[in-house]
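One protein chain omitted, others in place.
Now for subunit A:
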Amino acid sequence: MKNVLMATAATLLATSAMADVNIGNPMAMTGPIPDLNAPIAAAVDLAATHVNAQGGMFADGEAFNVIRADSACDPTAAVDAVTKLINVNGVSAIVGPVCSGATIAQAESVAIPAGVLTLSVSASSPAISTMEDGTDLVFRAAASDAYQGVALAELAMANGYSDIAVSYANDDYNAAIAAVFVEAFEGMGGTVTANEAHEPNKASYRSEVATMGGTSDNLALFSYYGSGGITLMRNALETSAFTNFIGADGMLSDELIEQIGAENLMTSTFTTSASDASTPSFAAWAALADEAGVPASDPFVANGYDATFMMALAIEHAGSDDREAIAASLRAIASGPGEVILPGQWAEAKAILAAGGDINYEGAAGNQDFDENGDVAGNFSKSTIVDGAWAAELIQ
């Protein structure tokens, strides 16, 4: 009797799960960048809300569920989280890992072997472009640092730095963008006076900044703010080792202002992936985000929305939540030909797809047309302190 009950319960669970579309969403909820992560997670949820509010998935309006897990911006934690999502929750695809190291590790050890598509919201390491061999399962909705590193080098030149010291955290994201930056900066005729890795999560970086501080006034700092970036910058300011700082997304957080103080950051500039606010897509997104209280222009928030919305479109286009068909569908809905779909236009897209038409999603963060590596082009902004807060300005 007990066995029968168990079997019935199991069948019920299985059928109720089958009636929904589930995607896995490993985000960096804890770890070094929880501040950056929170609005991105909110954007992911907002996209799911829009899908479900405008008719859900497929003809019978199945629910589109985002199953969240914590990848902690850490390769090991990401592998654990995604293993659980794929094997236990049985998700159809992964929208998520925020950090490059986490994205690469989970794709290589779990998602690719399981044949599950990964669409990262913000992983930007150039290594992700070339990591796949014969499969087409890793995509991202944020631009590669192969471009951002160059943009940063141009910015350094424009700021008048002829020499610069480079310090990077030893992980997939920071080491990769530092390498791109160094090559580009030297290519433009600049001198890199020191190029040192630093270990994340140390209590003190005074010897690091002392060693490099004698060589230049300018520091290019590639680090996550929460795992050493703030401490390193504080140590550099305390010892007056460096005057000017530049860096990328990993450092751009309000946490920096709160911890170090805006008055000490007047000579700092950080770049990040940004949206071109003049496009109709961004206007549509900004209206939706404002209504929901999500900060539309924060780093990677628009990318998070795009990734989730595109994943829902791809599954709708594939006609089922089987893992195999999703990758081809993702390419089909993201680029032309087809009716242009803007953020939030789920009902319109669903109607076109139901009638057998083609769609072309134009995202909030950019046009989101994937190239052969599953990468998208993007814009960048530079942020400086204006009136005690970060003010972003589009540069490319």
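We take it that contacts are C-beta pairs under 8 Å (C-beta built on N, C-alpha and C of every residue); 3 or more make two chains touch, one makes a residue touch a chain; residues count from 1.
The rule is simple: contacts and distances are computed from a predicted model.
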For this session: Quick one: find the hidden chain's UniProt protein name among "Branched-chain amino acid ABC transporter permease", "NADH-quinone oxidoreductase subunit H", "Multicomponent Na+:H+ antiporter subunit G" or "protein-glutamate O-methyltransferase".
Result: "Branched-chain amino acid ABC transporter permease"
Problem set entry | Touch criterion as defined above, residue of A:Arg206, A:His317, A:Lys350 or A:Lys382 at the omitted chain | A:Arg206
Exercise. Which residue among A:Leu46, A:Ala123, A:Leu137 or A:Ala241 touches the omitted chain?
Worked result: A:Ala241
For this session: Could you tell which one of A:Asn87, A:Asn170 or A:Thr191 touches the chain left off the display?
Result: A:Asn170
Exercise. Any idea which of A:Met29, A:Val44, A:Met57 or A:Cys99 touches the chain not displayed?
Worked result: A:Met29
Problem set entry | Sole residue of A:Glu108, A:Asp136 or A:Glu255 that reaches the chain not shown, by the stated touch rule | A:Glu255
Problem set entry | Touching residues (missing chain, whole complex) on subunit A | 29-31, 34-35, 170, 196-199, 201-211, 213-217, 225-226, 230-231, 234, 237-243, 255, 258-261, 264
